[in-house]
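My structure is below; once you've seen it, I'll send some questions.
Heads up, one of the protein chains got dropped from this complex, but the rest are sitting where they should.
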Amino acid sequence: MSDREQILGRIREALTVTAPKPGAHGTGAGHHGPAVSPGPSSTRQWLPLVGDSFEERVALFRTNSAELKTDFQLLNSREELTAALIKLRDADGWKRIGSHQGELTQVACDALGLPVCRTDATYDVRELEQCDAGVTECDALIAQTGSVLVTSRSAGGRALSVLPPHHVVVVRREKLLPDLQAGFELLKSKYAANYPSFISLITGPSRTGDIERILVLGAHGPKKLTILCL
Amino acid sequence: MKSVIQQFKEQSRVITKDLRHRNLIQTALGKYEIKRDEKKAAFQSWSSARQAAAEIKWEAINHLDKHLPDFVRRLEARGTVVHWATTAETARDIILKIVRDQKARSIIKSKAMTAEEIHLNDALEHEGFEVVESDLGEYIVQLRKEAPYHIVFPAMHLTRGDISELFTRELGSAPTDNPEELTMIARRALRQKYVTADVGITGANFAIAETGMISITENEGNARLTAALPKVMISLLGIEKVLPRMEDLALFLPMLATAGAGQALTCYNSLYGGPRQPGESDGPEQYHVVLLDNRRTELLADAEQRDALHCIRCGACLNVCPIYRNVGGHTYGTTYSGPIGSVITPHLRGLQEWKHLSFASSLCGACTEACPVKIDLHHHLLQNRRNSAHEKPSVIEKITFKIAGFVMNRPGLYAVVKKLARLFQPLHKLVKGTRLDPAYAWTQSRDLPTLPAESFKDWWKKNK
Partner (left out) sequence: MMYPKVGISMVRILERLGHKVEYPEDLVCCGQPAFNSGYWDESRSVAGKVLGRLKDAEAVVIASGSCGAMLRVFYPDLFAKTPQAQEAKALSAKSYEFSDFLVNRLGVTDVGARFPARVTFHDGCHGLRELGNKKAPRALLAGVRDLELVEMKDAETCCGFGGTFAAKFPMISTAMGEVKCASAFATGAEYIVSNDSSCLMQVQGLLSRQGSPVKTIHLAEILAQS
């Protein structure tokens, strides 16, 4: 019998007896009765609250970004976007960037006027490793958590948004979603026929607390995350 | 060879007196607690979220016979090679074969407790492969040739001074007590490894049946690099990792981060559904998923404790456990330490040999209260105790409880015993706190209360 058959056989046999439902045992219930049972479809109502209007969501995204040490900028025109990019380039002395095909990434590359390592087709990892920033688009921003939702299709593959020391996201404000649930719904409607092989929720620049639980940014991934939202 | 229980007791004796260790852990976890409480408070209802998470896991585990094959079928449909391993040995052999076939020299790994469980690094190194742990904490303990101290914070037992010394010795870097500089030293050392590694090995936090993807939660970006750069990627995961739907992550990701690290969400939560697909520009050419049983099906067969398979390895139960906080992670001598380790190790590695961990608990229940998926941890410790006593009773204890029961069910006899105790109490002073003291286990560090002159019963008789 193959390992596969053995394991599946053992699982089937084990499951002939049903386990008690969670919360069936009395702990902590005291005289106050058992916990209410939600049902999986309604988990949104237990999670951190997100406002209904665009303004509330931007405000939440901004607060989350500040806490995560993400640089979030809400911009009102292409000119402001260009200016913000140039400011970043000059402040850190960028020499080359990595990027991919896209409406806003094209605007960014044009504005920056630097050599670009493109990750749309096979590329040289060593070359990408030498880049000062990775400029990508994304699928969505998530207000609830301050996250950027990317996929290998929307953000130039797996490495572009993690290998260079600075990740810059250029995104239109229509892409701001309320919460994670909405993010997963979007993925489903957009890709269900054929998902990209890589999907990620990026929440702030790379970090570690492995030394005395003290926060350090830029452990392996980018030290900086900038979101330029048009 | 000392038995594992002797080792446990000896190490406990040493480390519980080590005030430096005690303070280090109290401080580190104190920081975590503040953050965790803050993030929990942001939930509209943490307790309902826990109940929901527990119910989803219940559904996943109790229908594993459906969800696991679904997960596998969808992964395979997009070019992933799925391997099944009944034992640790099979899993090691599968992985060894993959790296040998690749003629790989160097392997980069991101954190995976299942890899610790099957002692994968030893097996790979024994065959001459270079394996580098890329998570900072794991990298540190690997350089020290130690096991991880904690399932989420592997190097929590070390100070920056310890780490600086280690890096100076092993990497030749200049001493520094700045955590940021230390992190950068590791970053530079590991960057080169990434670019040259042939194979990347990861664990997984969740396996999504609906879409055939694995989900990896991390903060540093090391797992993302491991999954992006090497041309072969291997993920090793226990069969219990399954979640039915992708959107279940909308609940589980924030709960894992909150309970595990006091974060609203960890920095990177990534889903991988296969090797590089047509039209994609990077990612591995081959993707292997190794599904590990290693006696998980035995735990599954124990309906009473089946919920222990709901565990999402967040580490919250370790963090709040006063036993863990005082004896530390290494004392357990197990891959999974703390309350969850004490519950499942007897199932994974033998009840009689590991039952002492179920007894080394005050049953305070802090673990059960902390667990985001509501595993009935401390009651499972009680059940392990019951099962072990049932399977192999200790003659002395059985007799003691028999006699005690006999005496206590006979009030007259009980009264005599109590009188005797009162008579003998003055004599106790002579031996108190010495090894001759029958109550030495207590009196070596604590005083006993003096027996009252009048018992409650005497008072009751007099006053009623």
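Here the chain labels run A and B in written order, and each chain numbers its own residues starting at 1.
Basically, a residue touches a chain if its C-beta (ideal position, glycine included) is under 8 Å from a C-beta of that chain, and two chains touch if they have at least 3 such contacts.
Computed from a predicted model, the values in this text were never measured in an experiment.
Contact with the undisplayed chain is limited, among B:81, B:96, B:113 or B:360, to B:360.
With the whole complex as reference, residues 9, 12-13, 16-17, 22, 26, 322-323, 325-327, 359-366, 368-369, 379, 382, 385-390, 393, 397-398, 401-402, 404-405, 408-409, 411, 414, 418, 441-442, 444-449, 451-452, 454-461, 464 of chain B touch the missing chain.
We take it that only the chains that are shown with their structure count from here on.
Each chain gets one centre point, the mean of its Cα atoms, and the points for chain A and chain B are 27 Å apart. If you check the complex, the residues on chain B that touch chain A are 24, 27-28, 31-32, 42-49, 51-52, 54-59, 61-65, 68-69, 78, 83-86, 90, 134-137, 140, 153-156, 158-160, 163, 179-180, 182-184, 187, 190-191, 195, 211, 213, 219-222, 224-225, 227-229, 239, 245-251, 253-254, 261, 264-277, 280-283, 291, 293, 297, 300-301, 303-304, 306-307, 310, 365, 368-369, 373-374, 376, 379. Across the complex, chain B is touched by residues 2-4, 6-8, 10-15, 17-23, 25, 27-28, 35-40, 42-49, 64, 119-123, 125-126, 129, 145-147, 152-153, 156-159, 162-163, 179-181, 183-185, 187-188, 194-214, 216, 218-222 of chain A.
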